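Excluded from the complex is one protein chain; the other protein chains are retained at their positions.
Then we have chain A:
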Amino acid sequence: MFARWRFERRLRSLAAAGHRVLQDYAAADWPDRSCAASTAPYLALDFELDGLGIEAHLLQVGWVPFQGSSICLAEAHSVDIRSKADLDTAAVTIHGIGEQRAARGQKLREVAPRLAKELSGRILIAHAADIEVSAIERMAASVWGVQLPVRSICTLALERKLRPNLVGTEAYRLGPSRARYGLPEYEAHDALTDAIAAAELFQAQLSRVPAGVTLGELEQT
């Protein structure tokens, strides 16, 4: 109920923050919550982290903006993020992003403005979007010291609405969810691949929701 109010209040405080990129973010053409979901602008995004804890480091981010029925990969983007921290060995094994590569990546304060610019006026799409949203919030807090408001749709939550009766959590993971829509298997744990995978899943889910469903009905509150 108050999601819109909270979002707009935070946007207003961004405008006062004194950073050009944040002012632009606040002034962007944000779609109305009554806008049809099929025509809204989105940004599918995925982070690779070195752990799942609150202090986990961001290693890589991949995103692809899309709107309407096709996902244009020319606009897809992937960045390794520089991190000097000792990386969590288990997570590093999964992502294949070693310390050397992480040390060669871009600095967080270079990545953050680009991401904020891409996300301006767009709804974030991710599978288990809470992780991405909180990662962005932490990033904004450390770079600018602000609370960045993010609008998002979680494909996992949407899948739980569309298929409420599946047993266990495994069935709702990205791969099994995609398979139910006839989407191919992708190699996991590459930020951009996962972002594209989420975008495709969302397109597939959109083909199953009633025509004319609005953003407000799908967005996380």
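Everything that follows uses one rule, which is that a contact is a pair of C-beta atoms (placed from the backbone, for glycine too) under 8 Å apart; a residue touches a chain by one contact, two chains touch by 3 or more; residues count from 1.
Keep this in mind: contacts and distances are computed from a predicted model.
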Checklist outcome for this item: Of the listed "Peptide/nickel transport system ATP-binding protein", "CBS domain-containing protein", "Glutathione S-transferase" or "Sulfite reductase (NADPH) hemoprotein beta-component", the name UniProt assigns to the chain that isn't shown is "CBS domain-containing protein"
Checklist outcome for this item: Touch assignment to the omitted chain, from A:132, A:159 or A:200, lands on A:200
Checklist entry - Which of A:16, A:36, A:72 or A:141 sits in contact with the chain that's absent? => result A:72
Checklist entry - Tell me, which residues in chain A touch the chain that this view leaves out? => result 69-74, 76-78, 181-184, 186-187, 190, 192-193, 196-197, 199-200, 203-204, 207-208
